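Complex shown without one protein chain; remaining protein chains in place.
Order of writing sets the labels: A and B. Residues in every chain begin at 1.
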Amino acid sequence: MHIVGSNKKRIWLARILFLLPVSLLFFFFFIYPFLFTLYTSLTQWRGIGAMKFNGLANYGKLLADATFRKALKNNVVWALSQGFIQVPLACLVAMILVRKPRFWKALRTAYYLPNVISTVALAMVWVAIYNVKGPLNAILHALFGVEKLNWLGNPDVALFAVIFQTVIYIGYFMIILLAAAMNIPRSYYEAAEIDGAGTFRQEWHITLPMLRGTLVTTMTLAMAYGMRHFESTFLMTGGGPAYATTTMGIDLYLKMDALRYSEASTVGVILILMGTVVISLIRILFGTSDPMSETAQ
Amino acid sequence: MEKRKTILSGTLHLLKWILLLFLLSLALLPIVWLMISSLRTNLELQTSPFGWPRQFQWVNYSKALHMASLPRLLLNSVTVAALAVLINTLATSMASFILAREFFKGRDVLYTIFTAGVLIPVISFMVPYFSLITKSGLYNTLTALVLVYASVNIPVSIFLVTAFMKSIPKELEEAAIIDGCGFFKRFSTIILPLSRSGIVTAATFCFIYSWNEFVMAMLLTSSIESRTVQLGIKFFTSQFITDYAGMYAAVVITIIPSVVGYVLLHNKIIGGLTAGGVKG
Partner (left out) sequence: MKGKRFVVMALVLLIMVGLGAQGQKDPGVAKEVELRWASIWVGNDSKAPAVEELVAAYNAKNEGRIKVVIEPQPDYNAYEQKVRTSLAAGQVPADIFTIKLNPTTATFYQSNLLMDFNKVMDGAWKATFDAPSLAQSEIDGVLRSLPMETAILPLWFNMDLLKKVGVNEVPKTLDDMFATFDKLKAAGIAPTSQMTGDTNAWTSMIWFSHFAVALGGPNVWDKPFTDKAFVEAAKLIKRMITEYSTSDAVGLGAGGSGGHFLAGRTAVFSNGPWYAGRADLAATPFYDSIRIAGLPDAGPTKDFMISRLQANICAAATKDKAREEAIVDFLKFLTSKDSITKIAETSGAMFAIKTDFRPTVDLKRQFFIVAEGAKATASDLEAALGAEVTLEFAQQLGALALGRISAEEFCALVDRKIER
């Protein structure tokens, strides 16, 4: 690209112009609130009156708090399950659908549906499904003779139960992967077919490598959502029993509920820091998603 | 050899459909349950969550339309979601173009800052958002919700759109530059159309968020003129009593536009795109 004098200036002007709308909105709705949150996390403040500067005391207090540590652990489980179970499953489904089996359009729409249903209604369905006398136990008992479990009332299985229900949101990640998979030029597959490569080898050698960047993006998103998770668990269990399903999001909400604003902010800041570490780890593990250099070899 | 291959592919075929149908049943279960439940009475719902209506309670639907003034709220929701999606996709596709296809110092830092936003539990931003909106005089306006929804979705959209724009082969753009295409033309005639499916995906997510969001809508509005359907749904939840049947009827009504919107967006835009396939 040959850029000369005044042209260079114009390009910079254009770049700034293009970045301006996002930057403005981002400043007001992310940077400023984040700084506010960061500051309150360093104070003692119950929502009313002046903030008293408190240094890192909230952080120390939080890390020593058993409930918070439990929430932290649950968050890791949430993030891992979303990133390494939910996304691969979504990828598998996307790889099936991209080959346009029968009814694929209808299936795609159906998988998307749960995303637009109010969480309140969904929570009520799952509470009923997981009940001791509910249909899940009835099916498991009839099929495998499994002992009836109080899925949401047993601290040993409650976390699994609230995480399992997210499988219905699989369509969310599938949409991203499907859109990316559809962008893979068909000629690649045609060439492979001529070489005699079967479906599996085509998926392994073409689809997966081509989807790598999108997979990293999707996993990052999934893990971020997993860590931020709050609503459906809160509606189903309130974080219990005995904090078995409390996430950092729930902890944060309940701290605000108790007017512990500075502690809530501290949870928020730790959540963001943790997430940054996770995102960086994914990037290191799976390589940066910069196909500008990859595909243009 | 041939035979073993057909048995293998047969089993795979079967497994594939078992997976697809299992997920399908999981996805459809809530909506079917919701539709049936919206025609039952509250007593039926409270005492046995799974069951067929003893008598179809169509009255739930007329209650839903009446009490929650759903038509007005639906209109507001459509307006808010459409504008939020428009602003969000316009702004983020412009920014993503720079972040994905231009080289300059600090680009990756900028990208990391924008995308780190996906980690933010927006609920912890309630106090600053409330200050921001009330001090700018936007309290109780649709504009407030449009701005918040468009902004909250910036990180996700940048994430997705940048990833799609980065995956476009460099040769395409270089060919255009040789043809004498300028900055704007590169964006509008090459990058934008080729990353259309990514932008539509981002738009879909922005739409889902704007359509389902409740906490901010409740916080930032106070009258029917600027409220959205999610608040209408909550109208069936008062301090002590929840009219679940009426609420589910309202939920069913509100799902319809979002499904129609999805089908339109995807089947028309992405569908049209992939029908011809992208030439590499």
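In the analysis below, a residue touches a chain if its C-beta (ideal position, glycine included) is under 8 Å from a C-beta of that chain, and two chains touch if they have at least 3 such contacts.
Please read all numbers here as calculations on a predicted model, not as lab measurements.
K.L.:
Touched by the hidden chain, which of the shown chains?
P.N.:
Counted over the whole complex, the chain not pictured touches A, B.
K.L.:
Return the single residue from A:E147, A:D195 or A:D257 that touches the missing chain.
P.N.:
Checking the options A:E147, A:D195 or A:D257, the one contacting the hidden chain is A:D257.
K.L.:
Using the document's definition of touch, tell me which of B:S9, B:S62, B:T112 or B:S136 contacts the absent chain.
P.N.:
B:S136
K.L.:
Just name the one of A:Q82, A:N131 or A:T166 that touches the chain not displayed here.
P.N.:
A:N131
K.L.:
If you put the missing chain back, which residues of subunit B would it touch?
P.N.:
These residues of subunit B touch the chain that is not shown: 41-43, 46-48, 67-68, 86-87, 90-91, 94, 126-128, 130-131, 134, 136-138, 141, 143, 146-147, 182-185, 187-189, 214-215, 218-219, 222-224, 231, 234-243, 246.
K.L.:
Considering the whole complex rather than only what is displayed, give the residues of subunit A touching the chain that is not shown.
P.N.:
For subunit A, the residues touching the absent chain are 17, 21, 24, 46-49, 124, 127, 131-133, 150, 152-155, 158, 237-243, 246, 254, 256-261.
Definition applied: only the chains that are shown with their structure count from here on.
K.L.:
Which residues of subunit A touch subunit B in the complex?
P.N.:
These residues of subunit A touch subunit B: 1, 10-11, 14-15, 18-19, 21-23, 25-26, 28-30, 32-34, 36-37, 47, 92-93, 96, 101, 105, 107-122, 124-125, 128, 134-135, 167-168, 170-172, 175-176, 179-180, 182-183, 185-188, 210, 213-214, 217, 220-221, 224-225, 227-228, 230, 248-249, 252-253, 256, 261, 264-265, 267-268, 271-272, 275-276, 279, 289-292, 295-296.
K.L.:
Inside the complex, what are the residues of subunit B that reach subunit A?
P.N.:
So the residues of subunit B in touch with subunit A come to 16, 19-20, 23-24, 26-31, 33-34, 49-50, 87, 90-92, 94-95, 97-98, 100-102, 104, 110, 114-121, 123-129, 132, 147-148, 150-152, 154-156, 158-160, 163-164, 166-167, 169-171, 177, 183-184, 187, 197-198, 200-201, 204-205, 208, 211-212, 230, 233, 244, 247-248, 251, 254-255, 258-259, 262-263, 266-267, 270-271, 273-274, 277-280.
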